[in-house]
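With one protein chain held back, the other chains of the complex are shown just where they sit.
So that you can tell them apart, the chains are marked A, B and C in the order they are listed, and the count of residues begins at 1 in each.
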Amino acid sequence: MSAKDDIPAIFLEKISPRGLEAIEKTKQFVENYCLPADKLYHEQISTDPALRWKSTPQITGKLKKKAKELGLWNMFLSKHYKEGPQYTNLEYGLMAQYLGRSAVAPEATNTAAPDTGNMEILAKYGNAYHKEKYLNPLLNGDIRSAFLMTEKGTSSSNALNISCSAKLNSRGNYVINGVKWFASGAGDPRCSVWLTMCKTGDDTTKLYRNHTVLVLDAKKALASGKAKLIRPLGVFGYDDAPHGHCEIVFNDYEVPADEMKNVVLAGVGRGFELIQSRLGPGRIHHCMRLIGVGEFSLLRVANRANHREIGGKPLAKRESFINQFAQNKIDIQKCRLLVLNAAHKIDIAGAKAAQRDIAMAKIETPRTILKILDWGIQMFGAEGVSQDTELAMLYAQSRTLRIADGPDEAHLNQLGRNEAKKFHEADGFFATYEKNREILAKL
Amino acid sequence: MSAKDDIPAIFLEKISPRGLEAIEKTKQFVENYCLPADKLYHEQISTDPALRWKSTPQITGKLKKKAKELGLWNMFLSKHYKEGPQYTNLEYGLMAQYLGRSAVAPEATNTAAPDTGNMEILAKYGNAYHKEKYLNPLLNGDIRSAFLMTEKGTSSSNALNISCSAKLNSRGNYVINGVKWFASGAGDPRCSVWLTMCKTGDDTTKLYRNHTVLVLDAKKALASGKAKLIRPLGVFGYDDAPHGHCEIVFNDYEVPADEMKNVVLAGVGRGFELIQSRLGPGRIHHCMRLIGVGEFSLLRVANRANHREIGGKPLAKRESFINQFAQNKIDIQKCRLLVLNAAHKIDIAGAKAAQRDIAMAKIETPRTILKILDWGIQMFGAEGVSQDTELAMLYAQSRTLRIADGPDEAHLNQLGRNEAKKFHEADGFFATYEKNREILAKL
Amino acid sequence: MSAKDDIPAIFLEKISPRGLEAIEKTKQFVENYCLPADKLYHEQISTDPALRWKSTPQITGKLKKKAKELGLWNMFLSKHYKEGPQYTNLEYGLMAQYLGRSAVAPEATNTAAPDTGNMEILAKYGNAYHKEKYLNPLLNGDIRSAFLMTEKGTSSSNALNISCSAKLNSRGNYVINGVKWFASGAGDPRCSVWLTMCKTGDDTTKLYRNHTVLVLDAKKALASGKAKLIRPLGVFGYDDAPHGHCEIVFNDYEVPADEMKNVVLAGVGRGFELIQSRLGPGRIHHCMRLIGVGEFSLLRVANRANHREIGGKPLAKRESFINQFAQNKIDIQKCRLLVLNAAHKIDIAGAKAAQRDIAMAKIETPRTILKILDWGIQMFGAEGVSQDTELAMLYAQSRTLRIADGPDEAHLNQLGRNEAKKFHEADGFFATYEKNREILAKL
Partner (left out) sequence: MSAKDDIPAIFLEKISPRGLEAIEKTKQFVENYCLPADKLYHEQISTDPALRWKSTPQITGKLKKKAKELGLWNMFLSKHYKEGPQYTNLEYGLMAQYLGRSAVAPEATNTAAPDTGNMEILAKYGNAYHKEKYLNPLLNGDIRSAFLMTEKGTSSSNALNISCSAKLNSRGNYVINGVKWFASGAGDPRCSVWLTMCKTGDDTTKLYRNHTVLVLDAKKALASGKAKLIRPLGVFGYDDAPHGHCEIVFNDYEVPADEMKNVVLAGVGRGFELIQSRLGPGRIHHCMRLIGVGEFSLLRVANRANHREIGGKPLAKRESFINQFAQNKIDIQKCRLLVLNAAHKIDIAGAKAAQRDIAMAKIETPRTILKILDWGIQMFGAEGVSQDTELAMLYAQSRTLRIADGPDEAHLNQLGRNEAKKFHEADGFFATYEKNREILAKL
């Protein structure tokens, strides 16, 4: 099967020949290199708690080399970034659906979160120092990064609630205090920079100008002893080592005044602007990865259905199974169209204009894929919950996407409130309607 | 609001300026003339059982005249029919979503089922006689027609089961016996022709060549006394007069040998071919009408939400309501994309190539719209089940679309069996995968 | 099958021998007389709009006679009413599940709404006049009654919104103005009394004392010309003639001062108290009727599944069908237990103590039964939506029970708010828990 077969015709028409080639190459790379390497990847992570976070699997390096050779590198960087290959969101989205199937593929192609969003933000808002010190090594896959946003005990989906404070002391230094958690990627021994959302102001008249993103040197912060990486958080029992989702405590960690211009990203009080610029396309990429995960789960199930006999005939011949398989295919197709439609809208009109489409995709896709994965697990029986298929791990990872970047409920409510703003149109509609009714009655 | 706002960008790009103009005009015509006329339409149907099926609402004639003036006529006829305006399926689909909102709009624009499918079949397979006698008056909106397919006591979704027989007797006449029901439109006093699926052969080696579509003159058949229109069937409590869904019994009704060539459509034994040609685009048009119905229901609900207070605040401000409204918008958008995608596929590759897409749309759309209508009813309370909103009637009509042209279950199972034919690909996929795993381990 | 087989063991233990005998007799009566009579019942209602509301089917009278002979009369009257047979709610509930399957059974046994609630209220609150004039004829099945509660344009699930006013004029007469609708049973030519909820006061400090139930003589009110029965409302196209759900307009209808004591029920300002006393057990009886409807639908489906072939084998042998049948049986069993549990709770502790159980049953049962009916319709195909099975009509009737006596949403929200009042217990629970954790750590 070619990648073309996975692209609805209406979208295929929008793909450039160069984009299509890259999509096909991505598919081949994932299927021939990354998926087969996943088991090895997990085996190369030490089970010894003392060593588990100290090194990263060797296979990744080999795959990165191969990906670079193939030109499959930094594909996430859209036309807005001269540093990248300039695919459209639609094109990259179609690559992402393959990358999402493998544990190692995103890092192998330097398209792994949260580095992707961090690179975008640094390319857009960073100064020369940020670019040389962090952006270039990130673009080259030499270091990794984290984004310190979510806080313990805070409803962080509303960024106004972010309370980790950076206050200027008498010496003009920033003093940082607070607890961040679920800082993904902070566990990696190569993680060198923390983009950290802090509260730097307290102006109740300008609520959206009180926060600032600080660019903190991770190694230096940890060395100071005033910033501590407390522990990795688990996700359904997985610690995702060496990447990790970490709790980090700042206890009077000071940033000297003379480093200030390299620490403040874009400007004091511009935190909201920065985090918003991170969200739109990134959400669509997450969704496309999930679409890929869903298709992969169905592929696993199809494979099993050929060989598993239930009541004397293969699962593949049983009516209930077949019907459910078809339903899953419909459900995934509906999400795919939703996501590709949003990706295309971003390409032609920008993330802001596509906000409604992005929200719909963000709400629907994780739920749908989780249902598909759950069914996949059920079709595999006990094997499905174990390490012998990818399904349980994929379920756990996908489950977080109903929470990350704001829970479903917040997005649904936001979408609903936006819809309600248009309700007055309905009044006008039916008023005209009643008036015309009278005219017609007299005809 | 313009019709453009209802069209996802990726599809808007495919609409010709002429098509877009017609879509906009359709929207205006439906909103300014048809929707306001619906109440009148129903009032002009007599409640007296003796008169109810004898005449049709006068308002329809006035609207037909207006539609013709506007050039909104026979828009369903695609490029394959020189008789029509040659819009694409995508373009007509977008018109159909407005037409579907009004009880009178389809007939007013001569795009009402089952005439649409009947006109297509007569245009494609009819001889000169058929065209002059039936097709032209149908195209002009002067007569109406029915398709006699479904049979009492038969699982008619598999047309092989059709048993109404037309047997040649010793005089070379066809003698027809059997019971057809749910013949929609046969109740209309203007209904002049019955396209009737009959079993004309009994060859067990060519199961798909045993059926023939006969073009029966409805008035003549009824006058003979050998074909009887027994009764209208109800849909929930609606009889859909004067259109009607009728039970028709043939009791030795004879077609003389010398009329044979005008009665047999396309040729003896070609019944399957004919009915299959009817189905693809027609299903998509049904789906688009449903999309329109769903949006109309949400519009009604929005209007109510502005004015209905629950617990001291308008429904439009209540969290649960808002969230549910948003969810309905997502659900309808997913279906819209599914249907438009299938319409476009038909346009570029034909109905056969689009079979899978059509099936998905056919399965999902009625269920989704029924959920939206049911919620609409619930939001209106007792008023919602009554004649004071359109919702209950729309629910009843939409409910039949989970059954007509084959029940959901049949389509889902067919889709699943087609998917299962590709399961062997999964075996190949994972075999390669395991092989590559070994290679990689040695790197 | 005996009725015993439909009763979960734990509840069977609570049924008296006399109760069990009546349950069995009810089952026999419904199956042998009422269900077979339903078709006749519908045929005996004129389709002529001029006659449709003028008489009632003759078969009902014959069945009433038979029911009286069998001692199956007024079984709904619980131990609180000396006038009745004094079955428990559990016992009557088990009878109601059979009565609910037939269109004619409730009236045949004088257990039809809204007469049941009206009889209870008149027995409990009526004076000698009310009892002689209305209660006794109602108990005897000689007249019928309506309860005028719901108002057009009002969210009547909160009775505080009831605005139909009865104001004292200078002569001490009540002058009634307002529009009531969905007054079920008001269409029946035998309907002789309207219990009417009116706003008689305007005291903002005693919101629950501003309403009064007036006992209006229906014939007299209509004769006055100041109260008009405008029209019957439909339910999905059914008008439920001759019973009807009517819109009634009061336009300065006056009740003379000297009739006041016979018109005011219980006392001015006691409207709330009265309507609340109507609700508890009545809801459970509705639920048990629905349970019966659901089982009847499954019986119809089982019957069809034996004889309908799909793809060469009877539906009864197809995996998807069988699984879905089983799921429906589980769903109905869960509701049955919920309802019987609530009925028993009312029996031992009263309706107030059982409020939470009643709410749960009221919310869940209609939804569940509607799903079962909808599946039944689907399994019957086109026949399912028509008059040839009972399913569509039962669906329409059952659909109203998600709205009547307050929509699902209102009950769910009320239940949730009651639950939330207990949330503080959770705080206590986990506080203890944390404290004990410290103690244990030191063990």
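The rule is simple: a residue touches a chain if its C-beta (ideal position, glycine included) is under 8 Å from a C-beta of that chain, and two chains touch if they have at least 3 such contacts.
A quick note: this is a predicted structure, and the numbers were derived from the prediction, not measured.
> Can you work out which residue in B:D203, B:E319 or B:E425 touches the chain that's missing from view?
Checking the options B:D203, B:E319 or B:E425, the one contacting the hidden chain is B:E319.
> Which of these touches the unseen chain: A:S320, A:N341 or A:T365?
Reading the full complex, the residue touching the unseen chain is A:S320.
> Which positions on subunit A touch the chain that was left off?
That gives, for subunit A, the contact residues 47-49, 150, 155, 157-158, 181-182, 233-239, 245, 308-311, 320, 377-378, 381-388, 392-393, 395-396, 399-400, 402-404, 407-410, 413.
> Can you name the residues of subunit B that touch the chain not displayed here?
Touch set of subunit B with respect to the missing chain: 318-320, 323.
> For review purposes, identify every residue of subunit C that touches the missing chain, sorted by number.
Touching the chain left out of view, subunit C contributes residues 1, 8-11, 14, 31-33, 35-37, 39-40, 59, 62, 299-300, 302-303, 305-306, 316-317, 319, 322-327, 329-330, 333-335, 337-338, 340-341, 344-345, 348-349, 360, 363-364, 409, 412-413, 415-417, 419-420, 422-427, 429-430, 432-437, 439-441, 443.
In the analysis below, only the chains that are shown with their structure count from here on.
> Just how far, in Å, is the C-alpha centre of subunit B from the one of subunit A?
Distance between chain centres, rounded to whole Å: 42 Å.
> Approximately how many whole Å separate the CA-defined centres of subunit A and subunit C?
52
> Starting from the mean Cα coordinates of subunit B and subunit C, work out the distance between those two points in Å.
38
> Subunit B: which residues touch two or more other chains?
In subunit B, the residues touching two or more other chains are 409, 413.
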